[in-house]
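Only a single protein chain was left out; the remaining protein chains are all shown in position.
Going by the order they are written in, the chains are A, B and C; count residues from 1 in each one.
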Amino acid sequence: MYRFNNDYSECAHPRILKALLATSEEQYTGYGADEITEQAKKRIREKCRNDNVDIHFISGGTLTNLTFISHALKPYEAVIAASTGHINVHETGAIEATGHKVIDVETNDGKLTPELIQPILDEHVDEHSVLPAMVYISNTTEVGTVYTLEEIKRLSEYCHAKELLLYLDGARLSMGLAVEESNLQFSHLAEYLDAFYIGGTKCGAMFGEALILVKEDLKKNFRYHMKQHGAIMAKGWITGLQFYELFQDDLYDKIGKHCNEMACILKTFFTEQGYTFSTHSKTNQIFPILPNEVIKRMSRDYMVAEWKKIDETHTAVRFCTSFATTQQEIERFCNDFQNYVK
Amino acid sequence: MYRFNNDYSECAHPRILKALLATSEEQYTGYGADEITEQAKKRIREKCRNDNVDIHFISGGTLTNLTFISHALKPYEAVIAASTGHINVHETGAIEATGHKVIDVETNDGKLTPELIQPILDEHVDEHSVLPAMVYISNTTEVGTVYTLEEIKRLSEYCHAKELLLYLDGARLSMGLAVEESNLQFSHLAEYLDAFYIGGTKCGAMFGEALILVKEDLKKNFRYHMKQHGAIMAKGWITGLQFYELFQDDLYDKIGKHCNEMACILKTFFTEQGYTFSTHSKTNQIFPILPNEVIKRMSRDYMVAEWKKIDETHTAVRFCTSFATTQQEIERFCNDFQNYVK
Amino acid sequence: MYRFNNDYSECAHPRILKALLATSEEQYTGYGADEITEQAKKRIREKCRNDNVDIHFISGGTLTNLTFISHALKPYEAVIAASTGHINVHETGAIEATGHKVIDVETNDGKLTPELIQPILDEHVDEHSVLPAMVYISNTTEVGTVYTLEEIKRLSEYCHAKELLLYLDGARLSMGLAVEESNLQFSHLAEYLDAFYIGGTKCGAMFGEALILVKEDLKKNFRYHMKQHGAIMAKGWITGLQFYELFQDDLYDKIGKHCNEMACILKTFFTEQGYTFSTHSKTNQIFPILPNEVIKRMSRDYMVAEWKKIDETHTAVRFCTSFATTQQEIERFCNDFQNYVK
Partner (left out) sequence: MYRFNNDYSECAHPRILKALLATSEEQYTGYGADEITEQAKKRIREKCRNDNVDIHFISGGTLTNLTFISHALKPYEAVIAASTGHINVHETGAIEATGHKVIDVETNDGKLTPELIQPILDEHVDEHSVLPAMVYISNTTEVGTVYTLEEIKRLSEYCHAKELLLYLDGARLSMGLAVEESNLQFSHLAEYLDAFYIGGTKCGAMFGEALILVKEDLKKNFRYHMKQHGAIMAKGWITGLQFYELFQDDLYDKIGKHCNEMACILKTFFTEQGYTFSTHSKTNQIFPILPNEVIKRMSRDYMVAEWKKIDETHTAVRFCTSFATTQQEIERFCNDFQNYVK
């Protein structure tokens, strides 16, 4: 059985494990106040081309989202997200559990625009409704699409004109930035966003996300808020170390690029076989629409995620590639696939 | 200026004020543990034809909803409501502030059905999403429509088969039950619902709602939960007294009937004048679609609530009638209206 | 049975009921945006000698405390209170339910001082503990004592030097300010406190407290926070009206003075009879230590609150006087008391 169902089925990039072993006999200061973590932050700040951002390492995406969003919002403030947004559908109400409404917006492609947000502002006009105060976007989105530089700029200008914070969930940021035609580069993030997180878990790490606080107001006492939500790890350097390694020799970029390339081969294969996709993804998640019969046979050898029922006999399924996916595995799959369509 | 904009512009039914004065020189036990409150509960239980329901008096609708819903749900459980539901749009995220997601459903008429709820259950299948555990309905709905007995029965059977609590917000229950063709009577409520509240504020009281807990599991320690949310008033008998009076000689029923009758005259008038309505209401809220010019002129003498923009030149407005609305005022309005359409 | 057990056993001062009746046939704007409420605020601002304070009317003390404190604090911030403080022991964890720790301090007399607060600041030094950010005091305290002007000034200077908000629970403010030797006057409150509430429920109103926000930072969007906690009443003018009346012709001051005078007669009586008290109160709550046998006999005619077991045969009980307590009743009690000691 080979797993294409997600991008977190393998432990960690070999360079990360090597770095872990190399430091395993040392003693470090606890709670992320160590030197390795400091060095990791330094590298990320360089990558962001911004010396002033605050950086915090947290073990996973849901914990990062809930800790950050509840830190940034006042009790009666709400966050706007695409209906497909991870905080809206796949975090078990984690944001609401901290007291905040998630206002969801239907989209075609998982992406928000000023035009989609404005009607919400128009409807929320007084104290009988929540106060929209943040826009949450994901890049790549949960359906594999990406924002272009131009789209991020427009959103940023709009949000700041409307006094909305703009926050980006970068669980798959590595893959999002690897889409060259989007023109979006690492250094744009701290320029246009108020905060974002750099995903580690789905981009080569054992676990861990790096939350970047750009806007000055958001920085104060954030570690209190982290501790209160159980988001400070005792052996914090283990997370710091992983990002230290990911941001050496552009490993983070390379992983994203590799994942997208592997997915691209799969996508080309399915296209050539005459299949269509439920969303147009250029990243490491692709969603071919396959006959249920084929999926059934395929599932004996390859695990994929059933995404959306299309009609009585077809389903869109998600294939994910990861840092560990090899071209050899993809090719083996393509060969095997012929057996499933018979 | 006469106010048709809502049904809470006047103090209280004269019988309530009279009862208040009549008892004002006595001493009573605090926190609702007094004899008047006990008698009020007795009357409501009789009206419900159910001796076992628990009854709690709370000062307003939002406080009742948030206190009850957060009592009934476990942290990861969510409540399903129509998009127009009061808890979804007009309580400033009060439910989310207690930690629970409100899952909203688009409807045509503000009413939920099993067919509208089922897709939500289909989407919420594991621990990565919230667990839908309650259905919230309003009667009358926020757009003036009512549930029939048959509809309530179907919902009740469906909810209980799916292990969903069924809770009814009765802010305007008096008017809802006064619609005879719905066949829904007071005694049906405790038969089909797990909990509901009998609205006082919009039905003749100065303030106050009576929360009725039917399902046994919901009763335990509810007063702890009330106190924690500031929902126990020191001089609780003042609320109890109002319900004692509302449930004497069918005053509660009569108020609902009166409100609907007054609104009906208005509705007939607008219909005869050739206007249409944004929703089909038989209760005390009606929503005629009027030319903006007319609304502008009318607003010098009569206050109404702008409800929904229909097109560039027309708006649906809400007219509300109350226990204090007289036929004379309605007639005066109808006469005056001729001046606004010229 | 006559009730001395608390000061909320009677409906409301006759002047309030008269004012209620006098306005009961008018229509008013909802949610406290009416003219009477505006006038009530004007009177309170004059009494405070401060035109800039924001004023919000809320139905009860617990709801006021929880709404204000959770508005003022960030999630990881805590409030310091005397162990006897109402928020610490008699609000069913209402503050904690909004997410904030109450740090309690043992006191002799229910009053906080810089000396009692400093050790808490010394212990809370980093993000592994909550951040103390507010000091909560009550005047009168829950044990009947009062703060002097000098004590309030010292606390105020200390708190502001330490970046702690100073908030006063004035459930019985009327009685607190009526103690002349404290030198504390109404106009001092807005001078030295960041926020406080003027109690109505225990000082002559049917219900209602007036929250005064002095510090500028605390004012923004408070009505959103109120609505979210169910603390905005639809017929808000009914609360406004009560304060309008309480602040006409010094009624609020007179009620406090009257209550204290009635309690003083009782206190003198017990002192003359040779009894001692568990705390030294000059306000409307007194706590004589009586033999259990006496309490038992007395309880057939007079209701008091058992406060604290002193030893196997003695208990401190609370006698409260209210706006409605008459000298005649006190004298009747003193006469009757002779029957209980035999």
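By our rule, contacts are C-beta pairs under 8 Å (C-beta built on N, C-alpha and C of every residue); 3 or more make two chains touch, one makes a residue touch a chain.
Small disclaimer: the values here were computed from a predicted structure and weren't measured.
S.K.: Considering the full assembly, with which of the depicted chains is the omitted chain in contact?
M.R.: A, B, C
S.K.: Just to verify: which one of B:R3, B:H71, B:H86 or B:R172 makes contact with the chain not shown?
M.R.: Looking across B:R3, B:H71, B:H86 or B:R172, the contact with the absent chain belongs to B:H71.
S.K.: One chain isn't shown here. Among A:L20, A:I120, A:L149 or A:I289, which residue touches it?
M.R.: A:L20
S.K.: Among A:I44, A:A81, A:I238 or A:V304, single out the residue that touches the unshown chain.
M.R.: With A:I44, A:A81, A:I238 or A:V304 as choices, the missing chain is touched by A:I238.
S.K.: Which listed residue, A:F57, A:Y76, A:Y167 or A:Y224, touches the chain dropped from view?
M.R.: Of these options, the touching residue for the absent chain is A:Y224.
S.K.: Quickly run down the residues of chain A that touch the omitted chain.
M.R.: The missing chain touches chain A at positions 2-3, 6, 8-12, 14, 17, 20-21, 23-30, 59-67, 91-94, 97, 201-202, 206-207, 224, 227-235, 238, 324.
S.K.: So that we can see where the missing chain sits, which residues of chain C does it touch?
M.R.: With respect to the unshown chain, the touching residues of chain C are 75-76, 78, 89-93, 96-102, 123, 127-130.
S.K.: By the contact definition given up top, give the residues of chain B that touch the hidden chain.
M.R.: 70-71, 74-76, 98-99, 127-128, 130-131, 221, 223-228, 232
Assume only the chains that are shown with their structure count from here on.
S.K.: Could you find the chain whose CA centre sits the greatest distance from that of chain B?
M.R.: A
S.K.: Between chain B and chain C, what is the gap in Å from one C-alpha centre to the other?
M.R.: Chain B and chain C have C-alpha centres separated by 34 Å.
S.K.: Would you kindly tell me how far, in whole Å, the mean C-alpha position of chain B lies from that of chain A?
M.R.: Between these chains, centre-to-centre, one finds 43 Å.
S.K.: Using the average of all C-alpha atoms in each chain as its centre, how far is it in Å between chain A and chain C?
M.R.: 51
S.K.: Tell me, which residues of chain A touch at least two other chains?
M.R.: Those would be 75-76, 98-99, 127-128, 130.
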